[in-house]
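Note that one protein chain is taken out, while the other chains of the complex remain in position.
Presenting subunit A:
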Amino acid sequence: MTGRARVWVLHGGVILLLFLLQFVLPDYHHTNVARIMVLATYAIGYNLLIGYTGLLSLGHAMFFATGLYGAGLPIYYFGLHPVAGFLLGALLALVLAFVVGLIVLRTSGVAFMIVTMMFAQAFFLATLYFNGVTRGDEGLVLAAEARRFGFLGLDLDLAEPATRYNMALSLFTGALLICLALVRSPLGRVMIAIRENEERTRMLGYNARDYKLLALSLSGLLSGAAGAAYVLLFAYMGSSFAAIQYSILPLLWVLLGGIGTVIGPLIGTALMFYLIDKTSEVMQSYLIVVGAVLVALVLFFPKGLAGTLRQRYARWLP
C-alpha cells in the first residue's frame, strides 16, 4: 500500500470503528465515548498549535470556554437556535484567538507560555466576576426544550444518546479531516517548517508571524467548536471549564497521544479520560495521575504513543 492509501485506511478505519462502537457500548461508556470525541476535537485544535507550529500555549481554556459560553449563554437567555449557537460560539473563539494572537505572538518560548496562561487566567476570573450572568462555578444547565430543534427537515433531540453520539462523531470527524488535510497541504508544510526552524523559514521568504497567527486562529476555532459542542451535547457550562486545568489537560492529552500526529489527540484523550475516571473511583486526590503522567511523559516518553510508533515502525503516519 502506498503511504496515502495507508493514511486513508487508518483514519477512515478509526472513524468507522467509532461509528460501530455505539451499537455495542453499554450506556455509561456510550456517554463517555461521546464526551471523549468532543474533548479529542479540543485536543486536535490544541495539537495544531503545539504539534505542527511548535507553539506551547498554556491558555487554551479561554478558547474552549469562549465556545462554551458563546454558544450556551445566548441559547440559555435568548433561546437561540442550537445550530446558530454552535456557529456563534466557534466564531467568537476564532475572533478571540485572532485578537489574542495579535498580542501574544510578539513573544515566543517561555514568555509565550506565561502570557497565554495569564490571558486565560484573566478570562477565568472574568467568568467569576460576571457571576450574575454565568453563575460562576455553579454553572448553568440548558433546559431540555432548548436542545430539541429542527434542522434540514430532521427533528433532533440532543438529550437522545444516539443523536448525541453521532453529533459528537460528526464533529470529531470534521476536525480530524480538517487536520489531516491541513497538515498535508502547503500551508501545513510551512507550519511544520516554522516548528522546525523559524529563522530559516523566514529566510525563505515566509512571513512566520502571519502563519503563526493563522495557526493560532484555526486552533482557537477548533477549540471553540469543541466547547460549543460540549455545552450543546452535555447541557452544562461552568467556570471550571475556563480554569487553568482545562488549559493543561489538552497539553497532557496531546503529549500522551503523540505530539504532532493526527491520531494522537484521540488516543491521548481516551486513555487519560479513563485513567482519571478509574483513579477518581478509588481515591480523592485523583489529579495526582495528571501530575505523574505529565512528569513521566516529559522525562521518558516525549514523543507520546503515536509519535513513538511513527519513529519506530510507521514513518508514513501524518
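The rule is simple: a residue touches a chain if its C-beta (ideal position, glycine included) is under 8 Å from a C-beta of that chain, and two chains touch if they have at least 3 such contacts; residues count from 1.
In this text, contacts and distances are computed from a predicted model.
**Q** Since a chain is absent, check the UniProt entry for it and pick the matching name: "NADH dehydrogenase", "Amino acid/amide ABC transporter membrane protein 1 (HAAT family)", "SWIM-type domain-containing protein" or "Transcription regulator PadR N-terminal domain-containing protein".
**A** Looking only at the record, the undisplayed chain corresponds to "Amino acid/amide ABC transporter membrane protein 1 (HAAT family)".
**Q** Using the touch definition from the top, which of A:167, A:222 or A:255 touches the missing chain?
**A** The one listed residue touching the chain not shown is A:255.
**Q** Write down which of A:69, A:86 or A:119 is the residue touching the left-out chain.
**A** A:119
**Q** Looking at A:141, A:156, A:294 or A:309, which residue reaches the missing chain?
**A** Hidden-chain contact among the options goes to A:294.
**Q** Please identify, in ascending order, the residues of subunit A that touch the omitted chain?
**A** Interface residues of subunit A facing the absent chain: 56, 58, 103-104, 106-107, 109-111, 113-115, 118-119, 121-122, 125-126, 128-129, 248, 251, 255, 283-288, 290-295, 298-299, 302.
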